[in-house]
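I have a structure I would like to understand better, so I am pasting it below and will then ask my questions one at a time.
Complex shown without one protein chain; remaining protein chains in place.
Up next, chain A:
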Amino acid sequence: MISQLFVLSQRGDNIVFRDYRGEVPKGSAEIFFRKVKFWKGDEPEEAPPVFNVDGVNYIHVKVAGLLFVATTRVNVSPSLVIELLQRIARVIKDYLGVLNEDSLRKNFVLVYELLDEAIDFGYPQTTSTEVLKSYVFNEPIVIDAARLPPLGPAAMFMQGSKRMPGTAVTKSVVANEPGGRKREEIFVDIIEKISVTFSSSGYILTSEIDGTIQMKSYLTGNPEIRLALNEDLSIGRSGGGSVYDYSSSAGGGIVVLDDCNFHESVHLDSFDSDRTLTLVPPDGEFSVMNYRMTQEFKPPFRINALVEEAGPSKAEVILKIRADFPSSATANTISVQMPLPTYTTRVSFELEAGAVGQTTDFKEGSRKFEWCLKKIVGGSEHTLRAKLTFSQESHGNITREAGPVSMNFTIPMYNASRLQVRYLQIAKKSKTYNPYRWVRYVTQANSYVARL
């Protein structure tokens, strides 16, 4: 059981502070923040999510730049507390539409209401957005959407933390829309994070897809939903060894997931026979299913980096990026980074002719350069030349002092695993009932690295 729960801003201010058991001194928030801020003195090392100071255990998660912290004196399950904190953050987001410092400050009384019902005397009670609806009476003060940064269709996927991308919608599950009536709609997002490591010769060393099917429902009356996935979806690599061999050689074969897990509400009765998930979606945002895949897949980008010495204290880097996906898809907000030898003093860049929406930057402090591209259309190729000047002679091992090249990107309406939602069926209440259904795919780089 937990003793206190508080939310701190990035600067360490208490935004909400709830003491459930009165076992931990009041100054805990300050102690916590100082510890987190100076975890390793001057070294920029992040504090682990769980630590103990003077017999008090501090457990925290970072969500949207805010620190959600729980304290306890007992030997709790760290996973339970971390899950609980994340759930509370998510419930708050369901209520406020947008979770950030501003929205939290404006609605802190509502958040206290939520915290009061979600946890009693340190024991988790209910964290279900819809059950909480009947206990929470404050109307959310929704932040003006106009004040949010403009959201393109894909940029919507970009907010929130890297791991838990916020889904598209930033409206509260309880607040009514200006028109008075709520729009009946449901969002299903297939979000895949891919990790690829290329060796210096371009060979794929490791590759993995971590995916999640995220759902956010604004349907009234909680109708039952059927979500059909690829019919030939196979789970467990050890189980169907021969099947896997076939698929990897054929390239375009079936999708094989290593493993997956499901939300509480999902019924798997017909999953084995026809790969259909049945569920009554709870209100708000949640993961229907998480999956992990190490089956070979085609990486969306090929990175080719060439480092050549160009004199005793000069070198040239040629970076080539080829988009290996259909031209119907477009990647956006791409950034490529490459650490350089510490004795690099100057870098001059040469973009390809007619380059649009590309920027380059040499970050002297961290000794790396960054190449940003607004978008890359599938099938295209882009090149950057960078001339490096060194303060000393390199000893012919520039490649050991530079790199690896890492890449960040988002590709909407594309998924590397080829996992598909075949259909999304909503149990009909009446003939006229036809809610909006949004099924969207997005692929993001998790750790996309090419070694030199």
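FYI, contacts are C-beta pairs under 8 Å (C-beta built on N, C-alpha and C of every residue); 3 or more make two chains touch, one makes a residue touch a chain; residues count from 1.
Here is the rule we go by: contacts and distances are computed from a predicted model.
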Name under which UniProt lists the unshown chain, selected from "E2 ubiquitin-conjugating enzyme", "AP-1/2/4 complex subunit beta protein", "Molecular chaperone MKKS" or "Anaphase-promoting complex subunit 11": "AP-1/2/4 complex subunit beta protein"
Per the touch definition above, residue among A:S195, A:N304 or A:Q425 touching the missing chain: A:S195
Omitted-chain contact residue, chosen from A:E101, A:E130, A:E185 or A:D210: A:D210
From A:G65, A:P78, A:G202 or A:P326, residue that would touch the chain that is not displayed: A:P78
Which of A:K298, A:R346 or A:R400 contacts the chain that the document leaves out: A:R400
Residues of chain A (touch criterion as defined above) contacting the omitted chain: 1, 13-17, 19, 21-22, 26, 40, 43, 45-50, 52, 55, 57, 60-62, 73-80, 82-84, 86, 108-109, 112-113, 116, 120-121, 123-128, 134-135, 137-138, 161-164, 195, 197, 206, 208, 210-212, 236, 258-264, 268, 287, 289-292, 294, 339, 366-368, 395, 397, 400-401, 404, 406, 446-449, 451
